[in-house]
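I am attaching a structure below and will ask some questions about it afterwards.
Excluded from the complex is one protein chain; the other protein chains are retained at their positions.
The chains carry the letters A and B, assigned in the order they are written, with residues numbered from 1 in each.
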Amino acid sequence: MKRDPVGGPATICPAKQGYPRNCWYVAAFSAEVGRTLLRRTLLGEPVVMYRTERGDPIALVDRCPHRALPLSQGRLEGDAVRCMYHGMKFGADGVCLEVPSLPTAPKGLAVRTFPLVEQWKWIWIWMGDPAQADPALIPDSHTMGLNRPGFTAATRFMCEMQANYQLLHENLLDTTHVTYLHPNGFDGGNAVSASFKVDYFDNSVRLTREIQEDSSPFVNRFFGTTGVAYHRLLITETFPPNLNVISNVVTDRSDPSRTKMSVSPFPVTPGGPGHCYQFAATSMNFPCDVEAENAAFWKLFCQDRDVLEKIQKVFDEQGPDLPEYSVRADQAALWCRRKIFEMVNAEEKP
Amino acid sequence: MKRDPVGGPATICPAKQGYPRNCWYVAAFSAEVGRTLLRRTLLGEPVVMYRTERGDPIALVDRCPHRALPLSQGRLEGDAVRCMYHGMKFGADGVCLEVPSLPTAPKGLAVRTFPLVEQWKWIWIWMGDPAQADPALIPDSHTMGLNRPGFTAATRFMCEMQANYQLLHENLLDTTHVTYLHPNGFDGGNAVSASFKVDYFDNSVRLTREIQEDSSPFVNRFFGTTGVAYHRLLITETFPPNLNVISNVVTDRSDPSRTKMSVSPFPVTPGGPGHCYQFAATSMNFPCDVEAENAAFWKLFCQDRDVLEKIQKVFDEQGPDLPEYSVRADQAALWCRRKIFEMVNAEEKP
Partner (left out) sequence: MKRDPVGGPATICPAKQGYPRNCWYVAAFSAEVGRTLLRRTLLGEPVVMYRTERGDPIALVDRCPHRALPLSQGRLEGDAVRCMYHGMKFGADGVCLEVPSLPTAPKGLAVRTFPLVEQWKWIWIWMGDPAQADPALIPDSHTMGLNRPGFTAATRFMCEMQANYQLLHENLLDTTHVTYLHPNGFDGGNAVSASFKVDYFDNSVRLTREIQEDSSPFVNRFFGTTGVAYHRLLITETFPPNLNVISNVVTDRSDPSRTKMSVSPFPVTPGGPGHCYQFAATSMNFPCDVEAENAAFWKLFCQDRDVLEKIQKVFDEQGPDLPEYSVRADQAALWCRRKIFEMVNAEEKP
């Protein structure tokens, strides 16, 4: 048994993957950020988020530069945040506006802010070098299926887990797992053994499975009825380090002109070494009751979370160097593992 | 004050003792292992145990070699275990039987198995070099009092504790503790000050106490009545690293031909650096209500467990180098401490 027989650095532990910083990550759904202070740990740093009175989202380091109390323990005053220990007030640009014990705020006292971009219903954050924070680097809406004609898009939920984000990427990329971990959830039992191909691009890897099935609860929704035997393309594509998109293209085998499709973007955000967030949304060209679906899918996503947290614990307790055996279906996941590893290394070089 | 005045390596902390691997340890009572997956951590390694359809006990490393999920999270299929993440199936010999995403299972993919031997009502496991796993090395039944004519043997219970197994051995070997920790439990108040001798053998150490008492709840059971003044030999013998046996030989002082005896084997198994299991059984040549006794003894054993866990915490929090003062009654315990230390050292040499 050896780690990573497909080739490449054998030393990358999927539970200990680092994270590139010069990159946009989803920090929150738009609806999560408002006129209260939201604390979230992103890439190992505490961040406090809120909206100005005009509605602009703001992200600051969640730590008063004076005596380190989290600003999220303080209060909003207009567009500013006041630390409730000694009363220091910081504007939405992070600049200190008031030190109550001084007649005027000292020059140069500020809390770090992070660039945010709100697109569709996501708030993207840039935790790296602000000079490189080009919004053009945000994954485009078409890729995420969010602006396609005839499609309706909706958010599902955020799923936080105590597991390295690499484990989540590998979960999303290796769709063989759906058959066993989610019986009757996402397939009719054939996904695991379906033929597949892997396509490699500069910035993504795509695994496409062709599935022949006569019925599955997941696909029945596409046609709004049971009894439609179908041909299904199950496509999972990861854009390291921050996004996975799973698409399903389903064709009625008795009427090949009848094709339905869903595209589900899953932004993935590292919280820390053993902690991440999955932001789930979906877009489809057929009618559906999103609220009912979300309740059902939440249970399925929790099955993944529980497994990934157990795997994280194995590596935490038994060490990062456990032997690991990979098979053909892991190719895409291993490419993603190496790709992120290279991105981190490239940033660490001077 | 100095550690270990009796002589020998002063550096062995009883809360940090290592464990030899080339040795049989009790992994479970027979009745604990059946047609469900039992996870237990033994010698620092996660192990999953179950029985085949024929009834043979099986032990595998409790970690899928593919992506590290504990196999105990999976399910039994006949004699095989299926990991419920990506569906890989492993036979009772550990060999991979099926990778659902591949047409045939890859050669050479297997999960490590551990030799097991079932004797009496114990299942013994060998976690070291399998080539050395000779069943003749298992402590014999006579030593454990399990096949003596006129004796009835019964299991009591397993007591798991967050303490190094060396602390448990020292607890069992230093019987002076019974008077204070278990008042009215195992003696009538005289055990602590009774005269004793220590006998050293190649593979064991035996401490024998001669106790004169007129009554104690523990001994009254031997004659099924109170009012019998007795002479008592309290014999504790440890066979490092995996077994302690405590025997009581009680003689009616008014009728020296009337002698009753109990032999209680206590296999001791390291779970990890600060974690162990005590497996308790007993054998006696007088009638007794084992079920009622077990309920009563469980409370007494928990007193030991609580003390040992508190001592473990002292060393964990305050460091392994705390000064320690030993007295004559600790001789046997110190011999055991050094013996195990040497066994571990001998294994670590190349």
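Throughout what follows, a residue touches a chain if its C-beta (ideal position, glycine included) is under 8 Å from a C-beta of that chain, and two chains touch if they have at least 3 such contacts.
Keep in mind the model is a prediction, meaning the values are calculated, not measured.
J.: Using the document's definition of touch, tell me which of B:S101, B:T179, B:S247 or B:S283 contacts the absent chain.
T.: B:T179
J.: Looking at A:P65, A:P115 or A:G189, which residue reaches the missing chain?
T.: Within the whole complex, the residue contacting the unshown chain is A:P65.
J.: Take the complete complex as the reference. Which residues in chain A touch the chain that isn't displayed?
T.: 46, 63, 65-70, 73, 82-87, 99-102, 106, 108-110
J.: Please give every residue of chain B in contact with the chain that is not shown.
T.: Per the touch rule, chain B residues meeting the hidden chain are 1, 14, 170, 174, 176-177, 179-181, 192-193, 307, 310-311, 314-315, 318, 322-329.
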